[in-house]
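Heads up, one of the protein chains got dropped from this complex, but the rest are sitting where they should.
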Amino acid sequence: MSLLKMTDMSLSFGGVLAVQQVSFDVVEGEVFSIIGPNGAGKTTLFNLISRLYDADIGKLCFDDENITRTPAHHIAELGIARTFQNTELFEHETVLHNLLIGKHVYRKTNLLSEFCFTPRVRRQELQFRREAEDVIDLLNLQRYRDQIIGNLPYGVRKMVEVARALCIKPKLLLLDEPSSGLNPEETEDLSFWLEDINEELGVTIIMVEHDMNLVSRSSNRVMALADGKCLAIGSPQEIQSNAEVLRAYLGD
Amino acid sequence: MEVVFQLLLSGISQGCVYGLIALGFVLIYKATEMVNFAQGEIMMLGAFFAFTFISILELNFFLAVAATIVSMAICGALLERVVLRPMIGEPPFSVLMLTIGLGFLLRAIAGAVWGSEPKSLSAPYTGGVFNVSGVIIGYENLVIIAGTALLCSLLFVFFKFSRLGIAMQAASQNQLAAYYVGIPVKRIYSMVWALSAAISAVAGILVAPVSLIDPLMGFIGIKAFAAAIVGGFGSLPGAIVGGLIIGIVEQFASLYLPPGFSDVTAYVILLLMLLIRPEGIFATMQRKKV
Partner (left out) sequence: MRFIRKTSYGQDIQLFKHRGQVFWYGLLLATVFGLPFFIDSFYVGELSMVFIYAIAGTGLMLLVGYTGLVSLGHAAFLAIGAYTHAYLMTHGWPLLPSIISATLFTSLIGGLVGIPALRMTGIYLAVATLAFAIIIEQVLTHWVSVTGGFRGMPVPLPQLFGVDIHDALSFYFFCLAILIICLLLALNLLRSPTGRAMRAIRDSEISAQSMGIHLAYTKTLAFAISAGFTGLAGCLLAHKIGYLAPDGFTLLISIQLLILVVVGGLGSLHGVIYGAFFIGFLPQAIALMRDYLPTKISQIPGLEPGIFGLILVLFLIYEPLGIYGRWLKIRHYFEEFPLYRKATHQRQKSYLRTERLR
C-alpha cells in the first residue's frame, strides 16, 4: 500500500515553476530515489513533503491522511523525518543532545514539571537517552557522543543527521543527498546503513541522490526529475536506459 | 489649511533627516550585512565636526562643509578598519552589540572633547523665511529638503553608473563570489563605511542649524532606524520613504494627539509595520534556503 502519495503538485517562486504537476506514490517499505540535474526541483520537492513550502496546487497524503496543509512541526509527529543537503545540525550542541532533540515529539511532560525536574521528567530523560543510545549503536557514533557538532568532520555530521532523524522513529525518512561530501569508503558504509535502516527498522526511505551507483544499488524505484517535471518513474535499470532521462542529463 | 501645509513641510524636512541617517544604516547593511546602531552617533560627530570647522576654526561655510564630509568619511573608514574589520563573519548579534558599545563610546568622546552643553550652529542661510500665502517656510527646512534630494540623486548615479558603486553592490550580494571576481571586498567595506559616514555627516550639517548640537542628539538614530525598517531594511529608496512617513506622521501627531504620543509615533508605526508587513514597504529579504 502507498505510504506517501503526491498528486499533481505545483509550486512556483515568483514566476519560476520549480515543481510542475508532479505525482508519485511511495510504497511502504521501499527505497525510493529521486534523481535529476541540478535545479530540477528535487530539494523543493522535499521541502514540500516536509511542509516547509506550501504548494500552489495539488494534494499530499501520508498514511491515508491529507497533510497538504498540516503545519511543518506536525510532520515529525506523524512519522516523517528528514535530513538536509548541507546539514542543518544544532552546531553548538553535542551529538547526544542533537539526537535527544529527535525525541522531542515523544515528550509527555509539561513546563511546570520540567521547571521542578520531577521524577517523571527524570524518567523520561533516561528513557530518551536509552533510545538515543540505541541509534548511536546502530550507526556507530559512540566515540563522537559528547563532541560538539562544530568540531566534527563533514562525513560524521552527515551521519549524525541521519541518526537524529532516526530518533524520531519515523515511518518515512527523507534523505537529501546523503552521500554528498562523503568519500567512497563512507559512501560504501552509507549504503549498508541504508539497507539496515530500511530492512531492520522497516523505515521507508525517499532519497535525493546524485551517485548513480548508490541509487541503483539501494533503491527499489527511481523517479527522474528535470525542470520541475517528472520525466519517468521506474526501476533503476529502466530509468538509466530511458531516452528522455538521458536527454535531460546529456542534452540533445 | 495652512496648518496642514505647515505641518507637512516641517514633517518632510524632519523626515529627510531621518531618511538620511536611515540611508547610512541601509548602505552599511546592504553591503556588509552589519547593523550599525551607532549611525546616530556618527551623525552627531558630523555635526560637531561642522561646528568645529565653522564656529571654532571660522572657515568659510562651504569649505567647512567639504572639510566635514571628508573628515567624517575618513573617520568612517577608520572605524571600519579598527573596530569592525575583526567582526567580519561573526554573528549579527555580536555586531549589533559592538555598534551599541561604539555608540556609547562615541558619545563619551564627544562629551570629553566638546562638553555636554548644547551648541548652536549658524549657517549663512539661518533665519531666512519665505512666506507663501500664510505658510512660513524656513530656509533651513528648504535646504534640508533640497540637500536630501541632491544627495539621493548623486547616490543613484553613483550606484547605477560608477564602477565602485557596482562593485559595492556585488560585494553586498555575495562576499565570496565578489572575492573571486577580483573585487577587493575588505577595501570596499571601508569605502562603504566612509560613504555612510559622509552621508550621516551631511545629515548632521543639515540638521544642526534647526536643532542644537549635543552628545545626546544621536538618539534620533533610533527613530531613523525605525524609518529604515518601515521602508524595508536593505532598500535605499525605502529608507527615504520610511523617513518621510515617520517625519510627517510625527508632526501631525504632535498637534492632534495628547502630549506624549508624538514621542512614540515612530515606534508605533514601526510595530504596526512589523505586524502587518514585516518585510517593509520595499521588500528585499527572502527566507533562508535549505
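To keep things simple, chains are lettered A and B as they appear, and every chain counts its residues starting from 1.
In this text, contacts are C-beta pairs under 8 Å (C-beta built on N, C-alpha and C of every residue); 3 or more make two chains touch, one makes a residue touch a chain.
In this text, all values refer to a predicted model and were calculated from it rather than measured experimentally.
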Among A:117, A:154 or A:249, which residue is in contact with the omitted chain in the full complex? A:117
Among B:96, B:212 or B:281, which residue is in contact with the omitted chain in the full complex? B:96
Need a quick check: the contact residues on chain A for the chain that isn't drawn. 50, 52, 71-77, 81-82, 84, 88-93, 96-97, 100-105, 107, 109, 111, 114-117, 121-122, 124-126, 129-130, 133, 164, 168
Considering the whole complex rather than only what is displayed, give the residues of chain B touching the chain that is not shown. 33, 35, 83, 86-90, 92-94, 96-98, 100-105, 107-109, 111-112, 115-116, 172-176, 215, 222, 225-226, 229, 233-234, 259-260, 263-264, 266-268, 270-271, 274-275, 278, 284-290
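As a convention for this text, only the chains that are shown with their structure count from here on.
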Whole-Å gap separating chain A and chain B, where each centre is the average of the chain's CA atoms: 47
